[in-house]
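Missing here: one protein chain of the complex. Every other protein chain is in place.
Order as written gives the chain letters A, B and C; numbering starts at 1 within each chain.
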Amino acid sequence: MPRIVVDVMPKPEILDPQGKAIVGALPRLGFTSFSSVRQGKRFELTVDGEVTEEILAQAREAAETMLSNPVIEDVVNVEVLA
Amino acid sequence: MPRIVVDVMPKPEILDPQGKAIVGALPRLGFTSFSSVRQGKRFELTVDGEVTEEILAQAREAAETMLSNPVIEDVVNVEVLA
Amino acid sequence: MSLETNRKFNIDTVENAEKTPDTELPWAELGLKKNEFDEVVKVLGRRPTGAELAMYSVMWSEHCSYKSSKNHLRQFGEKVTEEMKKDMLVGIGENAGVTNLGDGWAVTFKIESHNSPSFVEPYQGAATGIGGIVRDIISMGARPVAVMDPLRFGAIDHPDTARVMHGAVAGIGGYGNSLGLPNIGGEMVFDSVYQGNPLVNALAVGVMRHEDIRLANASGKGNKVVLFGARTGGDGIGGASVLASESFDDTKPSKRPAVQVGDPFAEKVLIECCLELFKGSLVEGIQDLGAAGISCATSELASNGDGGMEVELTSVLLRDPSLTPGEILMSESQERMMAVVTPENIEAFEAVMDKWAVEYSWLGEVTDSGRLIITWDGAVIVDVDPRTVAHDGPVYDRPYARPDWQDALQADSFTGSVQDAGRPAAPAQLAAAVTELISSPNMCSKSWITKQYDRYVGGNTALAFPDDAGVIRVDEETGLGVALATDANGRYTFLDPYHGAQLALAEAYRNVATSGAVPMAVSDCLNFGSPEDPDVMWQLAEAIRGLSDACMVLGIPVTGGNVSLYNQTGSTPIHPSPVVAVLGKFDDVARRTPSGWQEDGQAIYLLGTTAAELDGSEWSNLRGHLGGLPPKVDLAAERELGEILINASRDGMIDSAHDLSEGGLAAALVESSLRYGVGARIALQDLMDRDGVDLFTALFSETQARAIVGVPRSEEVRFNDMCTARGFMHLRIGVVDADSGILDINGVEDLALDALNEAHEGTLPKYFG
Partner (left out) sequence: MSELPLIGEAVAIAAEPRLAGARIGVVTFPGTLDDRDAARAIRLAGASAISLWHADTELGEVDAVVIPGGFSYGDYLRAGAIARFAPLMTRIIDAANSEAKLPVLGICNGFQILTESHLLPGSMIKNDHLKFNCSNQILRVENNTTAWTSDYALDQEIAIPLKNQDGQYIADEKTLDALEAENRVVFRYVGANPNGSRRSIAGISNAAGNVVGLMPHPEHAVEAGYGPETPGGAGGIDGLGFFTSILTKIVGGAK
């Protein structure tokens, strides 16, 4: 069944404690190439039939109103999963 | 600066309490087209220079060893952000 | 030229300010009034630089300068007797007051508000509220040991209430639980007056040895100034002044504060790290960074110490490199501290930072110049007398007057009102009324909230929800400990601000004494509307006068607190809500008294007398009425009642005690039986005869200075004698019936505990899942 992916990331200017904790730990495991990490959310919405323009619009709206908190997060991507 | 995206999703057979809560709430807001929702994580790793094959390999390894727990999660995607 | 175009690479230096006196400055956007800006110019003898303007604007905001309340708050410092000063080690003015517990122990506690941020983003707003108050406690040199959270939300069934409730409670839990601080109590009130202005207050308490007390001052020329903890980002820039000096108005979204995100893990590490610094005596002075960030920390440290400090601002570690000097000075990024360290201790200080992987940067040093000088890459951008920033802000004598509607409001008593029609009298009606009361939004069980809070961590929690006070053991050897309760009744205070504030104090005092602790100190968070409204200003002035007068009578000093103004939507203010926290002391917390009945056959006594006082009560609230006069304040009776409860607990004369407050005797009886699922048989005829009230009034009146206690058979004579000797009214109203499963009140249909419990517990889950 087709799925729509919604990606939500903390706004760039907002502190991301998750990302901070990870970037602090990576070098200890020998991963030294990454200067910063940010952790966001990925949602996969399953659609029961075909993904129409209307359904995609619904997903976009759900992304903005419910799946993300516009005060601290941005929706960075809404797309149909290939 | 270039970024590498790592996407991690709960394994399909594992109940995802957050996805379940969302799919229950969507219809109440008028979003009726989605039969299931799963919530995973999206990491954005910033690389300070060019993304070499080696660095990408590092990201893949970090994704498998630390950013995900293979008992409950799958790494579904590791790619350089365009 | 405006500051905007002046941003990054064209730094506004003092030299530049002298050369360009006519530059337009955005003082209004930063929340300063014309007269205040003129005052800044006068103080400096020139126009301020952009960085100086940023500092003055945040430090002279209502939130930081207390400019509308200062004149009134003085009373807390003035109305103190020698008795009240006896145990005060540090008084008002420091980050938090410190009280002597004896045996070399001291305790510090404080309550603060995080109201507007919690409306905008409930989770983070409430979380950072906990974070901020805990840092205040650490900066005194104490180990934080518990938190509390008095909360007020809009109507329980309003669509927006769930958002705020879910977020705030999860945020308080998310942050406090991660710090390892037990949550030992709080409040929860639903009222539509708080719809657009929920109140999220947070209290923290910490303990220390006397020698560990630290103050926020920078002394010793040549000592180094260090900033440590989280990096500085753009959080809450302008938040302090915009938030606190402008009413929140949704037509101007651009005025919304930037949201701060908390990192409890960083704060937990910061706590441990600070305690290690204190233990090694590695810091001379220390200050947390809260509202007004570096502006506040540098100016307060400097003006409380030798008076001078030099700081190089480019040394501040940034999360966002595009920040301007002014923004860096204003940033409210969380989880940061500033300290003063002697050169000899630098190495040891750095070792502690490295151990806990805390980032730090050395910013400058203490001087004796009397000036706070801040440079940007060597160029002077701030050159001020720190006192003018930190202490000499504007003070307003705002006009106030008793509102013209106050008389009509007070004349509108519940008794005989339309809403009072059909007052329950028959046994079935009374039973239904009791059930309605204890399942109502304000009187229902708060366990939906408290289950989300860790109460066990630390292993020293001796009492918490749902008992009258939270109790924490301080010394495991001796059992020395503290008790805390917070209270406020916005309806009482709306009806009569002077007495309403006293009632808040009386209730918190009574709660502490009910647990068996000796009340010692007060902290308060004054949540009010706009001080520019003379009605509100009158409420504030009356509340402060009432509270300070009552503290004198009860003999316990205010050691610190917080004022939160502009809590209003449009021109409609919240009910005046002075949240009062009282701290008490136990020589041995093993003597604490829980609120529930336990042993079969114990006698149940009611202490105090009951008058017909239903105005402002929960019952009248349930019937949609608000008018008349709140219950009478009798502080002498409160003191006497307190002494009885404390002595009875110390001498083992009682096994349970529960004070009567909102919901009166009906609520107290139900709560005492539900505490451990233990029933009782109650007969109130003697009470009704003695006090001349009907059964309904006996159950629902909110007369003050009352409590119910459970007395073991073997102690009855002694207990009676003590009350008689003290001339305090006491009456045996029933007996514990442990296995009956019923609360049997003569004249009221039997109340099965199972059903009561279901009604009591069901309300919050019904609305909030």
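As a working rule, a contact is a pair of C-beta atoms (placed from the backbone, for glycine too) under 8 Å apart; a residue touches a chain by one contact, two chains touch by 3 or more.
Since this is a predicted model, take the numbers as computed values, not measurements.
S.K.: For the full complex, can you list every visible chain touched by the one that's not shown?
M.R.: Taking every chain of the complex into account, the missing one touches A, B, C.
S.K.: Which residue among C:219, C:452 or C:647 touches the omitted chain?
M.R.: Answering carefully, the residue with contact to the hidden chain is C:452.
S.K.: Mind pulling the subunit C residues that touch the left-out chain?
M.R.: 143, 145, 170, 173-174, 177-180, 207, 263-266, 268-269, 356-357, 450-462, 473-478, 480, 590, 594, 596, 598-599, 676, 678
S.K.: Spell out the interface residues on subunit A facing the chain that's missing from view.
M.R.: 17-18, 21-22, 24-25, 28-29, 39
S.K.: Residues on subunit B that touch the omitted chain in the whole complex?
M.R.: 10, 13-18, 21, 66-67, 69, 71-72
By definition in this document, only the chains that are shown with their structure count from here on.
S.K.: So which chain is farthest from subunit C, going by the mean of the CA atoms in each chain?
M.R.: Result for max centroid distance from subunit C is chain B.
S.K.: Let me have the rounded angstrom distance from the C-alpha centre of subunit B over to the C-alpha centre of subunit C, please.
M.R.: About 41 Å separates the centre of subunit B from that of subunit C.
S.K.: If you average the CA atoms of subunit A and of subunit C, how many Å lie between those two points?
M.R.: Taking the mean C-alpha position of each chain, the two centres sit 37 Å apart.
S.K.: Roughly how far is subunit A from subunit B, centre to centre by C-alpha average, rounded to an integer in Å?
M.R.: 8
S.K.: Can you list the subunit B residues in contact with two or more other chains?
M.R.: Residue numbers touching two or more other chains: none in subunit B.
S.K.: Any idea which subunit C residues touch subunit A in the complex?
M.R.: So the residues of subunit C touching subunit A come out as 120-121, 124, 230, 233-235, 258-266, 319-320, 333-334, 357.
S.K.: Inside the complex, what are the residues of subunit B that reach subunit A?
M.R.: 1, 4, 7-9, 19, 22, 25-26, 29, 31, 33-48, 55, 58-59, 61-62, 65-67
S.K.: For the complex, give me every residue of subunit A touching subunit C.
M.R.: Touching subunit C: residues 10, 13-17, 20-21, 24, 69, 71-72 of subunit A.
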